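Following this message is one structure expressed as structure tokens.
Removed: one protein chain of the complex. Kept in place: all other protein chains.
As written, the chains take the letters A and B, and residue 1 is the first residue of each chain.
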Amino acid sequence: MSADPTIKLTIDGREAQVAQGTNLIEAARSIGVEIPHFCYHPGLKVVAVCRQCLVEVRGWPKLVPGCQTLAQEGMEVLTSSERARDAQRQQLEFTLLNHPVDCPICDQVGECDLQRLYFDYDCMPTRHDLARLPGIKAHPIGPRITYDAERCILCWRCIRVCDEVAREHQLDLKERGMETVIATAPGAHLDNPYSLCTVDLCPVGALTETAFRFDTRVFKLTAVDSICPGCATGCHIELHSYGGVIRRTTPRYSAEVNRWWMCDDGRGEPRELQGSDRAGRGKVEGRPVSLEEACVAASELLSKHKADELILLVSAQLSTETLWAARALSEALGGVQVFGTARPDWQADGVLKSADRNPNSKGLELVFGGALAGAADLEQRLSSGTAKVAICLDEKTTNPALAESVEQVIALVHRDAGIAEWAKVSLPMAAWCEMDGSFVNKDGRVGRFHPAAPAPGEALPGWALLAKLAIGAGRPLDIGTRAEDIYAAASRALGEAVLPPGDFGPSRPPLLLRFANGRG
Amino acid sequence: MTSIAEHLDPTGVALPTETMIINIGPVHPAMHGTVRILAALDGERIVDADVQPGYLHRGFEKECENVTWAQVFPFTDRLNYVSPILNNVGYAMAVEKLLGLKVPERAEYIRVVAGELARVGDHLTCLAAMGMELGAMTVFLYCIRARDRIYDRLEELTGARVTHAYCRIGGVKEDTPEGWAERVLGDFDEIRGALDDVERLLLKNRIFMDRTQGVGVVSREDAISWGWTGPCGRASGVDYDVRKDHPYGVYGRLDFDVPVMDTGDCYARFYVRLVEMHQSLRIIDQALAQMQPGPVLCEEHRVVLPPKREVYNTIEGMIRHFKLIVDGIRVPAGEAYAFIEGGNGELGFYVVSDGTGLPVKVRCRPPCFIIISHMGNMIRGHSVADIVPIFGSLNMIGGECDR
Partner (left out) sequence: MSKAALEAIKKKFSSELLSEHAQHGDETLVVKKEKLVQIAEFSRDDAELAFDVLVDLTVVDYLIEGRTPRFEVVLHLRSTSKKHRLRLKVPLEEGAPKVPSVVGVWKSATWMEREAYDMYGVVFEGHPDLRRILLYPEFEGHPLRKDYPMARRQPLYRRPERQGDVWEQKHILSGPAAGDHFKGTYDLDR
């Protein structure tokens, strides 16, 4: 516990010790007791509109909402007394009064709070046989989001997300009583850069991501921990895949980095990678060959040239492990000059987005330190004409001068387009979401990511390809054969304070959302 | 027993012989199960044998660990596929034990009736196959004809002839159809007739007696040490029947006898099964008479699926159905072992739950796997031809033995 004054209270007969200012939901959660709730969210202001979290406090005449009531010294809270249970049941019954029988066509099923709470806290058959009120369905409330008024339980979470996370008042309530709906505020559209967080937080299927609508049943998805490669913030995310394809991206809670949120742009990253032009085979002079053959061709090039005729291009998009392997390769080949490239900056928004659009700028800096040459040096070197062969690990930020000034390029690529079309040799490289590895974000925090989908064809992680090239060139790298080994080696060399060994722990097995209790 | 060499050479000077290895199975017309026997022979005498099961292994436990609790029922059907209802009941009882669930009385009676019908079917199949393998084709036809009447009744009850998946956690799928009890009782004449025919054809038959009496004798001590239960154990003098010793369901209210013999040979195993079928019919008779109308599924909303009318018309029913199908029944963490009298003996299910919808482990204690484990020793010293009655009388069911 921090220096905050702590208070003691009992919840369901068990003692809890919490900081001053903690509400009852959080206090109960700290000892493993769940108080059912819809509108409360730890990241948002409390509004106490859903009335689902009513609990009994001994000695108090009325039931109180657990979200709005702060823990007090000596309080005796009963979350599952007869009265509290009754209130929870009745509230669920009210909430379900006009809910449509939409589960079979609703995208939320499997991670629906309403389903879960009804099943856990009520589970009684309906007592009425009346027609349900109709509402607006499948309404495009924003460019990326579809709204369904019938399913909405009016918890205001989406309104608060827009107000408090994106800091734009784009949603509001319209009409009164039974006719209340969520609508865009006058003159506004739901198009803020954090709009998809409303979908994450929507406890039911009222707000759904238009791109993910009817894509995959949520309970069939497998979740894998990952890191967003969109910018230097390095938001913690989860990649959800089914059938070997990444279907969607959601934020993963991280107290220090992104809390519960992530931007809409970051969610598109895996989708951007998917496409028919992903490189799955090697190419030699534009002719598709097996990876082995391409590696042999590339190694030959390397062994034919001296170190000062070679250059190595790395980028801040690569994983720390690949960068470490690149450093090892440059040393093994006798001191090849390494150039760092980066995606151009964009506008930082003061919420999560950093100006630097590269997830691993810090990692690049750590691995190469002062030995790294920048863009200006690259231009100079290219114009000098001393570079005969370039190993290019970066297809996005390739300098156009490369094609003209270097005789032969060995490109490690994600796509068969662009540089792969004219490079002497191209090798298929697995993307970040298809391999194990880590990024170091702008604050120096190491973020670990896991493979969420199989790499296409023969594609391998960048470090594995570099190791193969080194073996072919007769200069094997001493970096180990797993991402863990490389990280450990880098951590030993750069200092454990910079790359803490514990940050690259054993990989967590993929989580099937279907049986992830409470999630599905 | 004198060796073949001594027979051939009364002077006692043994002819030089060598053991021969023959391979019997895994598919062989005289073996009703896929099992392979490697036998080392001295002449026609088996000096050593290695019984190798596993040809029907389908990873029952692995399958169970990857589906919800309720989805296990179809897999249990395929264990002892001659009496699937009994497997259903055994598994359902294990999960109900973990859930602490009480099954409605009518469901218990239906389980008893259907289970005993399945047991009769199981024993009939065993006798039929054993008779046929010893050359009595008529016996096979009589028994199978009677068994078909049982299959007809079970089909009316469950909708399927063999793989019923009829039990549910908390009861059974649905009530008996109109006039079903009368039709079951109406079949008794034919079944009893078949049993009497078999009795008259075989029990005093010289050939049958010579092939089975004194063959494959298992002492009571061996039967206990090898874990034998069921008809095979009772033929060796092990007076143990789960229905009597640990009455489950409504067996405590039913009056029946447990036949026990002490010769422990193939004849005894055959005879015990024959008598047991008469007892099963007695049980069915009483159970049908005692059965009262009532619900066949318990009322626990978090276990039992809601009626379809509610599912399609109310959100409450829809959610309940959805959660039960997708998340599975959430069984409290813990472990339980439930056991019933299966066709071949004590059929046990050891289930472990961690509180989610997926079982951690569903272990089936297969009675015939444990009986067959002693077979290698039983056939030692016998001639090759004796494998047939011994193996037949043990009633190996591949699905249950190999899982």
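The definition used in the following text is that a contact is a pair of C-beta atoms (placed from the backbone, for glycine too) under 8 Å apart; a residue touches a chain by one contact, two chains touch by 3 or more.
All values derive from a computational prediction rather than experimental measurement.
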I'd like to know which visible chains would be in contact with the absent chain if the whole complex were considered.
B
Contact with the hidden chain, among B:H57, B:K102, B:R200 or B:R302, goes to B:H57
Only one of B:R119, B:R211 or B:R365 touches the unshown chain, namely B:R365
List the chain B residues touching the unshown chain?
18-23, 38, 40, 48, 50, 52-55, 57, 59, 61-62, 65-66, 97-98, 100, 222, 224-227, 238, 240, 245-246, 334-337, 339, 346, 348, 350, 352, 354, 360-361, 363, 365, 369-370, 372-374, 402-403
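Quick note on the criterion: only the chains that are shown with their structure count from here on.
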Distance from the CA centroid of chain A to that of chain B, rounded to the nearest Å?
53
Which bits of chain B are touching chain A when the two form their complex?
301-302, 306, 310, 312-320, 322-323, 326-328, 355-358
Name, in rising order, each residue of chain A that touches chain B in their complex.
96, 99-104, 109-110, 114-116, 118-119, 122-126, 219, 514-515, 517, 520
